[in-house]
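For chain A:
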Amino acid sequence: MVRVEVIDNVLAPSPSRIIKIEKMTEIERLFHVKFLSRDLVERFVYRPGQFVEVGVTGVGEAPISICSWREEPEILELCIRRVGRVTNAIHRLKEGDLLWIRGPYGNGFPMEEMEGSNLLLIAGGLGVAPLRAVLQYALKNRERYGEITVFYGFKSYELMLFREEFLYLFREGDEQKLRLYLSYEDQNDEKCKRLAEERGERIVQGVVTKLFEKTEISPENTYAIICGPPIMYKFVVKELIKRNFKPWQIYLTLERRMRCGIGKCGHCIVGEGNSIKYVCKDGPVFTYWDALNTKGMI
Partner candidate 1 sequence: MERPKIGVFSLTGCGGDQLMILNLEDVLLDLLSYFDIKDFQEISSFKEDSDLDIAFVEGSVSTKQDLRKLKEIRARCKMLIAIGNCAISGGIQAMKNGQMEILERMKRVYGIEEDIYGVLEPKGLSAYVKVDLEIPGCPIEKEETLRAITSILHGDMPDQFDYPVCVECKLKEYPCVLIEKNLPCLGPIIVAGCGARCPGLGLPCIGCRGPIKEEANAAAELEVLLSKGYDEEHIVNLMRIFCANFGEIKKITEIIRRRSGKGRQE
Partner candidate 2 sequence: MNRERRIEIAEITRVEGHGRVEVIIEGNRIRDVKMAIFEGPRFFEALVEGVRYDIVPDIMRRICGICTASHSLASIRAIEKAFNIIPTKQTELLRDLLIHGEVIESHALHLFMLALPDYLGFPDVIRMARKHPEMVKAALMLKKAGNLVHNIVSGREVHGMNDMIGGFSKVPNEEELLKIRKAMEESKRTAQLAVDLFVRAGTPKFVESENILMALDPGEKFGYIGDYVTISTGDYYPVEEYEKLTNEKSVDYSHARLSTYRGSPFMVGALSRLLLNGKKLSGTARELFKEQKDLLTHRNSLMNNLAQSIEIVHCVERCIEDIDALLSTGLVDEVVEIEPRARRGVGAVEAPRGVLYHDYTFDEDGRVVKANVITPTAQNMANIEKDLRIATQRLINQPDEKIKRVLEQIVRAYDPCISCSVHLMRIKS
């Protein structure tokens, strides 16, 4: 038998209180949850890009990335889209109700490794959630990073997540040496058009890759971090490679069915032949180099 690291039941979730629910869109809500056990707060050390298994009794668990970053993780923010049984059940909960949480899981983004470099964050839709944690971390430790550029694509003004925050950064981000670019898909979106009138150099109608036309992106000492729907990766990566980004300068975070979150249940296994990985344990953050070597990853 192999060496065993004994923790108490790793599959046992901890009760957390929903202290605040913010409606973001018709199908997305931001849940602020607070661990009930002080013990857990101390044990809960995480980095941006990690996720938790969020459970509702009688329904089950779903992997949700943490979309906030605080030194003291007493309160986690989880942006949850109502798409399946579990997330539907979560959406039915009210402030004061309990959620059952396990984690944090996954590798997260190598924030230390990227220190001293420029960051290019590219988010599409709900993919902005984990990148928001990266952004919060980087802004809190602003001096450790070079230029920060954010591309954020969404369908329409109404479907823009964390709207207030990002509009604030859109307008005032330069003060924190942050350049935020937005793209919206809906051609008839009047509110976005107004934003374009206000600051046309930072917003474009179309898919997120259109933002590459808006600004010069240099691969020099830069890491690109991407999160969005699976379809987005190929196009974004293509643009980055065109601009001479090396595969190991590009970070992606992946979605898969992750039942356990700890590399046991097998659902998130990806790859073929020589390279097979667990998305939950070896990822969900991978470099594009990993993706090139792991068939079926993106």
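Here is how the candidates were picked: all candidates are chains of the complex that A comes from, given by their letters.
Just so we're on the same page, a contact is a pair of C-beta atoms (placed from the backbone, for glycine too) under 8 Å apart; a residue touches a chain by one contact, two chains touch by 3 or more; residues count from 1.
Predicted model, so just to flag it, every value in this text is computed and none were measured.
Asks: Counting any copy, say which of 1 or 2 touches chain A in this complex.
Replies: 1
Asks: Looking at the complex, which residues from chain A come into contact with candidate 1?
Replies: 58-60, 85, 88-89, 92
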